[in-house]
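With one protein chain withheld, the remaining protein chains of the complex are depicted in position.
And then chain A:
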Amino acid sequence: MAKQQEESNSNPAAAAAGDWENFRDDDIMLQHSAIRAEQADKIPFLGDKEPLSALAAEYQSGSSILLEKIKILDEKYSAIRRTRGDGNCFFRSFMFSYLEHILETQDKAEVDRVKANVEECRKTLQSLGYADFTFEDFFGLFLEQLENVIQGTDASISHDELVERSRDQSISDYVVMFFRFITSGEIRKRAEFFEPFILGLNNATVDQFCKSSVEPMGEESDHVHIIALSDALGVPVRVVYLDRSSCDTGGVSVNHHDFVPSALSSGGSGLEINPYITLLYRPGHYDILYPK
């Protein structure tokens, strides 16, 4: 039995010889991971904080609308922190922004509040029929990070360590997966609410959508994901759009959209929400923005 399994090792020699008959899925997956590793060398999961001028430099020879918009951004935002474009950028940006916010504010009430929401999400997944052992490790690791950014304990971590952890695949990927579970649970729990959005997006059922576009790593996030995650954790998110759209009236403005958790907005107090996660969206990618 064990002997036969050894054969499942892939066959690079066959691949090199262009022998497609023996070129197997393992080889293709090996190639995929090699490409990913090459990308990884170029940009870490989470970049350093850069001034907005770094963003402008990127478009120096590009669209004037974009340069105009970056100028406007410059009035409100001081810096950008890039994330790797591997399909998990929204979740990684969310992870770092949120934990950095807690680290800087030491807002223990917020930690308690979000922990209660995480426990709700755990119950949601259980009631949806997920086996505990499939998600508990991911929950555990996120809760651990949440506790560690609170100072004054032996396990407390500094800002530098938080950056380091966010770049460590074994932590970063687990937290991304935690968010994916939370997002999927919320979408499934409120299937009736999300169904029309999902149908319009890619003509799939809620179950198919969660299985193919939420739970697998590397699947990009759309509005549906952001709404679900923001609602489930009760964390408002602002997304600033940097694209080539412009108003007919002539003036260039930068659009943003606030994702306000239903729990906060249904209060109807008309309260101005001050989101502590601000993301810059360029078609297909999210980075972190720092307001002035």
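In this section, contacts are C-beta pairs under 8 Å (C-beta built on N, C-alpha and C of every residue); 3 or more make two chains touch, one makes a residue touch a chain; residues count from 1.
Basically, contacts and distances are computed from a predicted model.
*Asks:* Can you work out the missing subunit's protein name as recorded in UniProt? Choose among "Glycosylated lysosomal membrane protein", "E2 ubiquitin-conjugating enzyme", "Actin-related protein 6" or "DNA-(apurinic or apyrimidinic site) endonuclease 2".
*Replies:* In UniProt, the chain that is not shown appears as "E2 ubiquitin-conjugating enzyme".
*Asks:* Which of these, A:T105, A:S212 or A:S253, touches the one chain of the complex that we don't see?
*Replies:* Touching the chain that is not displayed is residue A:S212.
*Asks:* Among A:R81, A:R122 or A:R180, exactly one should touch the missing chain; which is it?
*Replies:* A:R180
*Asks:* Where does chain A touch the missing chain, residue by residue?
*Replies:* 1-5, 8, 24-26, 29, 130-131, 133-135, 137-138, 144, 148, 155, 165, 168-171, 173-174, 177, 180-181, 184, 211-212, 215-218
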